[in-house]
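Have a look at the structure that comes next, please.
A single protein chain has been omitted; all remaining protein chains appear in their positions.
What follows is chain A.
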Amino acid sequence: MLKRFIYSREGILSLIVLALFLGVGMISPAFISLPNSISIFNDTSILIMLSLGQMLVILTRCIDLSVAANVAFTGMVVAMTNQYFPQLSMAILIVLALALGALLGAINGLFVWLLKVPSIVITLGTMSIYRGCTFLLSDGAWVNSHQMSPSFIALPRFEILSVPVLSWIAVVAIIIVFWAMKYSVWGRNFYSAGGNPTAAFYSGVNVGKVQFYAFLVSGTLSGLCGYLWVSRFAVAYVDVANGFELQVVAACVIGGISIVGGVGTVVGCVVGALFIGVVNNALPIIGVSPFWQMAISGLVIVIAVIANASSDKDKARIILRKPNESDDSVQAPSH
């Protein structure tokens, strides 16, 4: 079991992340101290949650580019609700964030499910729309920390066993998705719908509906992250999380989730996100200018996909698979 894990993609990637983590620790021992490790995880929590949602979407051969815009819109709505109704309890605000995120995700999902429109086009469109609506709603104004109620800001920072609630939420999300993807029929359907839509259809899986669920989950998690992001950074404005959708996709790609669908694990996804988190946190410590961050993550994505492509080269050589794929109305996002 352990041996199999070490030789798997996720295993190798985990070892790389661990080596990177310890390597930076050799230079600066404070980096691997427990509080700093927790803070790295905490920094990466939002990325992890968004990547989990994105993973489901990518598994079903779709892509969700609207997650960051969803975060910005939901964050703004929750922040403004808090600003104008400070007495409203946190539970209501969180339910609001979840529901609104789910609604925005469902809009994407319905287009993909009922109209069979390529997800890349729909989410490209909703990405502009959601971000634009954030502007319309706020009129370009910021909601600053003094306009938010103390409990609104304090919640993700509250520590249980010296770990912030934000991290605990991420842990719970990981466990739920891990369980669902491994042990529930609902979760397994994501793999079958993406791995071979035709076979899935004949086995009684409604592929479109599964894709809808993927967008729904991705949207709900984005909504939750919308609140968490705004409250963690104690500010809401139009450009919140601008361009973050690409980091989310990058985390999935690094984690070995195949963009053509059907392949990928929760562990890979989390480790992929942690890789980005560790690199981002390590750069200032080893004295590399933060301007290197973007190029490094780009290089890592390219290397990761090349490694990925050469490891399953045999699969790509099945000649007759491609034309069949193009017959499906369920399309891989890249084609």
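The definition used in the following text is that a residue touches a chain if its C-beta (ideal position, glycine included) is under 8 Å from a C-beta of that chain, and two chains touch if they have at least 3 such contacts; residues count from 1.
Definition applied: contacts and distances are computed from a predicted model.
From the set "Autoinducer 2 import system permease protein LsrD", "Cysteine desulfuration protein SufE", "Cytochrome c oxidase subunit I" or "NADH-quinone oxidoreductase subunit H", the protein name that UniProt assigns to the chain left out of the figure is "Autoinducer 2 import system permease protein LsrD". Checked against the hidden chain, the listed residues A:75, A:101, A:118 or A:194 yield one contact partner: A:118.
Note on the undisplayed chain: of the listed residues A:44, A:81, A:126 or A:231, the one touching it is A:126.
Only one residue in the set A:78, A:104 or A:250 touches the chain that does not appear here, and it is A:250.
Of the residues in chain A, those that touch the hidden partner chain are 63, 111, 115-118, 120-122, 124-129, 131-133, 135-136, 140, 197-198, 201, 207, 238, 243, 246, 249-250, 253, 259-260, 289, 291-299, 301-302, 305-306, 308-310, 313, 316, 319-320, 322-323, 326, 328-335.
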